[in-house]
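A short write-up of the structure that comes next.
The complex appears here minus one protein chain, its other protein chains still in place.
Read from first to last, the chains carry the letters A, B and C; within each, the first residue is number 1.
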Amino acid sequence: MEAFLPVGFLLIFAVLLCIGLFTVKRLLGPRNPLASKLSVYECGVATPEGSARAPFKTSFYLIAVLFLLFDVEAAFFFPWALVYKESLVQGPGLLIAMLVYMGLLVLGLVYIFRKDCLKLN
Amino acid sequence: MEWTDIIITAIKTAVIYLGMVQVVPIMLIVERRGAALMQDRPGPNRVGPFGLFQPVADVIKMMMKEVTIPRQVNKALYLLGPFLVLFPASLVVAALPFGDFFTVFEKNYPLQVANIDVGVLYILAIGSLGIYGILFGGWASNNKFSLMGAMRSSSQIISYEIPLGLAACSAVLWYGHFNLREMVYTQEGTLMGVLPNWGIFYQPLGFLLFFISAFAETNRLPFDLPETEAELVAGFHTEYGPMDFGTFFMAEYMNMATMSGLMVAMYFGGWHLPWISDATLLQWLGSRNLLAALQVLSVVVKISFFMLVFVWVRWTLPRFRFDQLMRLAWRNLIPLGLINLVITAVIMYFRGAA
Amino acid sequence: MREILFVAFSLFTIGAASGVFLARNPVYSAFSLILSFFGLSGLYLLWGSTFMAMIQILIYTGAIVVLFVFVVMLLNLQVNRENPSNLLTLGISAGAVWFFSLILLRVLTRAIPNKIPEIPTDQLRTISKLLFTRYLWPFEVLSLFLLVMIIAIFAITRTQEIPHGGEQR
Partner (left out) sequence: MNFPTSLTYWSHFVAVAMFALGLLGFLLRKNTIVVLMCIELMLNAVNLLLIETSMRTNTPDGIILVVFVVTVAAAEVAVGLGIVLNLYRLKGSVNLDHFKSLQG
């Protein structure tokens, strides 16, 4: 835990940098707001059509869900990778354990590709 | 911990952090001149000798420009957006090793902000926070282009985080350590007498995966879909003013430097010079601090090399399409990452059994 | 030093958690959730569990909340106009919770001695070894569980389109 103390310094410096950037922006930049300057940026049309806050398709959600599940699975590889080297003297137990684990993960991947869930093709 | 320790650590942190921030102006000129070189034109060469003061002019221009906060934005998150990107980019620097030790008042201090024993996990974890700035900034802008750019950018970043994690995982597997410093220690010496004992020779596939994913993570050109200026104007920072754009830019370059630093530490021997061991060098130089300076120089040279590669690739390769990008991540890189993990594990098993 | 940090992180975490509960806009709720998870990982760090602190950031902050934010942004709800009396109830109950938990804890934790644990040096390896020896079967089952989840999610979201939606790319 002591090792993380310098991260605190870094945090402070980062905050200082952010505050500095913010004040520089505030102090140096001129301001003369106009109605058209402050309106939504649109390309080709004078007035923006509809709100930007309209629902999307769910395919982004599918990407995020897959990321979540695979991230959790990948996170379990890390403790395994850490102790694998030392466990080698005790035979292939850990290797087999991880191959089983990874086999199930690969099954999931195969399912995704088969069903073309991400609409990749 | 004594007071001197704390002060020296603070100064060390400040120096390393400022060094990382310096990457931004340097890269500003390098990138513009590099682009010019590749497109066979002079590039910015008016301000100062060889245009070297161009970044200064650019920064002054950014500062003096008008600040507009569009009417439709959610103000708090809009203002916070750029800093939410810059913050993780700054924190990630902590785990990068720049050298072995330097000595002040007969005491050794590691040339690293914090010697974290879960270094790789730390970088992956904090690095993954950068997408919140993009998401919230894009959403708070309340603009179709921004939101679209933010969604695209974040789905790209999260998709490529998995191959990145898998590649890092096989490096961890090979070294048996999370700690980047320990990884670098293992890479000293030579391999079979001719090659430097660097990670890339043990993990070529892992390095390739990491390299590709690093481009995607930092939103650099073959994968700069969030910014596709032809389709999305400027992506998630469409509604942002010059200084906020500068902040996003800064975060991007710092992320690039961190990714390069991570690659150097994991695959390119960190601070080690090829073929020469640290003990020999210490004998030649005779001073610990001189050696530390040389090590820092070595890391800086290696990082600069990768930064140049980033620029080089940017002006060489065309941009991917969104579905190609996703296919590359899910169809090719993730299975390759798993295969790499299995190959590494099996090789290690047979090496250990023999 | 450690105590001060601990108290600061505790208050930060609870403040952020009440933000989740009180914010009207789900985007602000999600933002508070990120902050409170960040504070929690700081608490884990102060307890000496670096591994869990990193997992907390990597999985919770870096993945689970991303999913929340994605869904909130995909649906892009107009700010929910919950009636003011409801909001008042929310605020009052939040205050009551703070107060009662404070009193409750003063009573509950009296028996536990104030002791800062000495942190074992290589806790990471201990945990990892334990995970692959004593907890090997739960670990394998977890993989099966995640596989089932992948299939389940695609079964649920088979029909992709949200009506009256904008275009995607």
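FYI, contacts are C-beta pairs under 8 Å (C-beta built on N, C-alpha and C of every residue); 3 or more make two chains touch, one makes a residue touch a chain.
Predicted, not measured: the structure shown is a model, and the values here were computed from it.
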For the chain not shown, touching visible partners are A, C
In the complete complex, the non-displayed chain touches which residues of chain A? 55, 58, 61, 65, 68-69, 72, 76
At which residues does chain C meet the chain that is not included here? 2-3, 6-7, 10, 13-14, 17-18, 20-21, 26, 29-30, 33, 36-37, 40, 43-44, 46-49, 51-52, 55-56, 59-60, 63-64, 67-68, 71-72, 74-75, 77, 80, 82, 86, 89-90, 93-94, 97-98, 100-102, 104-106, 108-109, 112, 114-117, 119-120, 123, 126-127, 130-131, 134-135, 138, 142, 145-146, 149, 152-153, 156-157, 159, 161-163
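Criterion: only the chains that are shown with their structure count from here on.
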Need the most distant chain from chain C, centre defined as the mean of C-alpha atoms. B
Select, from all pairs of chains, the pair with the highest number of C-beta pairs in contact. A-B
In whole angstrom, how far does the Cα centroid of chain B sit from the Cα centroid of chain C? 28
Round to the nearest whole Å and give the separation of the Cα centres of chain A and chain C. 16
Contacts with 2+ other chains: residues of chain B: 116-117, 121, 144, 147, 151, 158, 161, 178
Note: chain A residues in touch with at least two other chains are 4, 53, 56, 60, 64, 66-67, 71, 75, 80, 82, 86, 105, 112
Please name which positions on chain B make contact with chain C in the complex. 74, 77, 116-118, 121-122, 124-126, 128-129, 131-132, 135-136, 139, 144, 147-148, 150-151, 154, 158, 161, 178, 322
What part of chain A is in contact with chain C in the complex they form? 1, 4, 50, 53-62, 64-69, 71-73, 75-76, 79-80, 82-83, 86-87, 94, 97, 100-101, 104-105, 107-108, 111-112, 115, 117
Of chain A, residues touching chain B in the complex: 2-7, 9-11, 13-14, 17-18, 21-22, 24-26, 28-33, 37-43, 48, 51-53, 56, 60, 63-64, 66-67, 70-71, 74-75, 77-78, 80-82, 84-86, 88-89, 92, 95, 98-99, 102, 105-106, 109, 112-113, 118-120
